[in-house]
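Supplied in structure tokens, the structure appears directly below.
All protein chains but one are shown in place.
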């Protein structure tokens, strides 16, 4: 396991830290009860008071060999790296003399060392996995960066696998996630703003943005929204998205959540802002438009003609997934005349055997499908396969044989399911499901008119949505032709010379024509 | 915000409770596919329908009903009493009209319900029946699809080869109301089975005027500029008949025939000069003939025959005082004033008109064999 926090260069506290120390002492005088005491036993007692029932808190007392001072090291078992503490902190302090020219510094082989003198600071840093060194007689404690909580190896993101893209996904450590993005954009213009949110467990939230491209207004808006949050803790990025969304009542996702560093980097380059929530493996990309949910990172690495075709297919699939069951109901219950005669006779033949009205039939099938899908998501992979068998054989075959549901309905549902599977974004798929049911209700009441009015409301809703103050419906409405190059189709890369307007980039030029002309020499 | 949700919920609930006025599920509906109109011996109108029957264990695929009625709407009420579901005429494929009905004017008014009720379709084809309609209605072939589908396919394919016309209700409406043209509908006959005769020509009031066979129909379609492709066979004279199998029959395909009509008004009567350009490809020749050498002669022979046949057809039309070709449209377009005077009895005016036909034939291909 890689541990980024482990100091890899031997460092000594120098005069710089002394200056910091003295200024910290001045501040410490002003804070009274909160500040630590000079006496070690008192500090240790205070620690026990602060964390009364915390068996995982370790306090190790020892003598510093170099100076002979009494000291204590406190850390949480599991949150800190045991190896680093043993080899880089305890061993040098207990057994090494070090050089003479350092008076107050310690010979420690850990990265940053921070002086703290208030208990609230200590609490925050001990929870973040740092170990705290108390020294008898000093009015400060030292936070040693020995962070090393349980981590998962970097792997392929499960929800957004790709064929050509990178096979690294974000993990649960914010710092690592930032590093992964930095690997794509090694440029000083990649700026990072750190914010904290959450009362019970301050969650570190990092805003990554291209400094010379991102619109300051959008950035300000995002920052304001995050800093105004008042919550216990943010467990996951999804929570953050819901808390800062423009319209939380909408079924549509207004931010992109992704687990792919390459996707995040590519969005950054378009001028959008990436929000990394520590402890969550998905990052939030804002502002996002409706069409962004139909793009996948693979689009840019496959041939443009093919990926344009696939994009169009996705939009078609979106409409099929929303409308098909509704249309089926409308056609069977209201407008039979639209069905060509031969198909009509076939459907009539099947319908004659089924006891339920089309709406009930459709609801039964759709709910069965949704349940199967949900079951498939949660079940472990080996059992999950049985769902396929159950779905395929029991529902597909038996239900028709038994005359509960007709064949055409099964085809419609299967078609809808396939259509919704090709949408690359999980959040969009989820909203499609909800809308589909609403369309089915509308269709069962008013037939095609119901569907059309439903579409009116849907369109009206989509175009009035905003994501961080930028219109969600762009580039369709407001109409921005130059953004169409990367919305419904993907034009060749050398045609995408400007960043999308919908990202509100302040510097829109992307790259020159990088394609060799002529004979390619 | 929650108030807004509440309002939305109430609106939805109200709409849901009050909705569904027009919903009639498919299984509660009876769909007539073919409608038949005929008169019985006592001159009473009989309305027939063929409706499909759905169900696994039912052998018969369709069901027929015949009722006496004065109008279609009234007939529908009667049908309802015989059937499982509500009768809805939106999937009617064709309307069979018996010869006896066609011989009376005013039958077109019977179809008013199709035009008046917007939900009804105007796509059903109108087919004239030479003989009683009941023969077709009661027809059950084990080895054929049900009659409505069969007729659909038959009319569709034959009309694409110009051998009949596909006149749907919209066309019929057009031809009935347009004073410069008279209706043409396809005609079937019962000859042990369904047999496509050709077309029936009606006069301005919709009354039966004449029937055309397959070849005549092709020529009519060529004159109407409605023929994309047609197959014809002519007897070439002068072929010595040594064996009964050797005849002078020559078959060819006419594709994209081009018809030009010149209109003028002289000496108080209309003159139409019709010039037909017929590019043909030979498809069959059962006698020996040197086509390449005698191409010009052959073209002339065919042109001559075609000309005669067309003139015969036009004579027939003029005699019946009808205008299925639509020459009235030309008259109106080019001789508006004179046409307006005779508009109300255009058929008569046309019967006195002078119509010249010249046919120009070009053989564009004679197949891969000599």
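The letters A and B name the chains in turn, as written, and every chain counts its residues from 1.
Criterion: a contact is a pair of C-beta atoms (placed from the backbone, for glycine too) under 8 Å apart; a residue touches a chain by one contact, two chains touch by 3 or more.
Here is the rule we go by: contacts and distances are computed from a predicted model.
A chain of this complex does not appear here, and its UniProt-recorded name among "Endospore germination permease", "ABC transporter ATP-binding protein", "Glycine--tRNA ligase beta subunit" or "MucB/RseB N-terminal domain-containing protein" is "Endospore germination permease". Taking every chain of the complex into account, the chain not shown here touches A, B.
Within the set A:59, A:313 or A:339, the residue that contacts the chain not displayed is A:339.
Listed residues A:124, A:477 or A:493: the one in touch with the omitted chain is A:477. Considering the whole complex, the residue from B:71, B:170, B:318 or B:366 that touches the absent chain is B:170. Within the set B:63, B:83, B:121 or B:264, the residue that contacts the chain not displayed is B:121. Considering the complete assembly, chain A touches the hidden chain via residues 334-335, 337-341, 446-453, 455-457, 459-461, 463-464, 471, 473, 476-479. Listed by residue number, the positions of chain B touching the unshown chain are 11, 14-15, 18-19, 21-22, 90, 115, 118-119, 121-123, 168-171, 173-174, 177-181, 326, 329-330, 332-334, 336.
We adopt the following convention: only the chains that are shown with their structure count from here on.
Rounded to whole angstrom units, the spacing between the C-alpha centres of chain A and chain B is 66. Every residue of chain A that touches chain B in the complex is listed here, in rising order: 249, 332-334, 336-337, 341-342, 344-345, 347-349, 351-354, 357-358, 441, 444-447. Residues 1, 5, 15-16, 19-20, 22-27, 29, 31, 33, 52, 54-56, 88, 90-91, 93, 119, 121, 148-149, 152 of chain B touch chain A in their complex.
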